[in-house]
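Please find one structure pasted underneath; my questions will follow.
All protein chains but one are shown at their positions in the complex.
Right after this comes chain A.
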Amino acid sequence: MRLCIAQWGLGSCRGRQNPRRLPFTSRSACVLIPGQRSGAAWVMVQLRPRASRAPVSASAMVDEGQPASEEEAEHGLLLGQPSSGAAAEPLEEDEEGDDELDDEAPEELTFASAQAEAKEEERRVRETVRRDKTLLKEKRKRREELFIEQKKRKLLPDTILEKLTTASQTSVKKSLAKLKEVNLQKKNEECEKGSDSKKAKEKVQKVQTVGQNKSYLAVRLKDQDLRDSRQEAAKAFIQNCLYGPGTNRTTVNKFLSLDSKRLPVKKAAAQFLNNAWGSQKKQNAKRFRRRWMVRKMKTSKK
């Protein structure tokens, strides 16, 4: 969305171009104002007229010509006069110029026509102002919306926030329930998970997968072990130098299959099938099969 100010000579407004610059050329600019979502609207905005540097030769001034005809219109261009074209706006200087050049008596202007012209002018001005206002308003509105959206993006989406609050409430409730009841079933499960009976009472749901995409987990720090950096470094060192990248280790499967390879009647490897292969494909296939069955049932019913 860019503001393009194009400076046009008057002729271009009328469709005719004259590259020569002339004194007292009224400048009018066609401004492209970015519309909201529709195309740009061209508006005529009046600019301050600029005085030319070079003095105009008298001959140019003397040139005669009726503004009505095309030739004169061209000449009028030379002089910088506006012709009485459709988009032309009456300008005082040109009238002055007009007066100087024209020896004839001024045109008769009735009051009504002048009034009509003035009214039209007023209307036009009002309209431009209104249009400007509405455009500015729209611009402001759009800016506000943009800011709101950006702010919203910073915070977590509503759904996740809701989930978090409800989850924390239910977990608190659950812990209380556990403390109160001496439930065999729960204890059975907890014991099977390998904790002491006291721990079972205090344990709250450790891991809550919150969020639709489940890209993070919420865990209690108390359940994690304290890490000793030197211990971790030592463990990593021994693991790396014995089983790390540079060592020449084989897999347990290959090691156990070595004998079956050397038998007179060759047998298959110890773990011949790789059940983990293509798990995503298998899942998709299962889902598709289920849907197909449902569809088949529906069509067969009909």
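The definition used in the following text is that contacts are C-beta pairs under 8 Å (C-beta built on N, C-alpha and C of every residue); 3 or more make two chains touch, one makes a residue touch a chain; residues count from 1.
FYI, contacts and distances are computed from a predicted model.
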According to its UniProt record, what is the protein name of the omitted chain, chosen from "Histidine-containing phosphotransfer protein", "U3 small nucleolar RNA-associated protein 4 homolog isoform X3", "Tubulin--tyrosine ligase-like protein 9" or "Protein YIPF"? "U3 small nucleolar RNA-associated protein 4 homolog isoform X3"
Going by the contact rule already stated, which one of A:L109, A:I148 or A:V252 would touch the omitted chain in the full complex? A:V252
Among A:L217, A:C241, A:A268 or A:M297, which residue is in contact with the omitted chain in the full complex? A:C241
I'm checking contacts with the chain that's been left out. Which of A:A116, A:V219 or A:A233 qualifies? A:A233
Hidden partner sits against chain A at residues 182, 184-185, 187-188, 191-198, 230-231, 233-234, 237, 241-243, 246-252, 254-256, 258, 261-262, 270
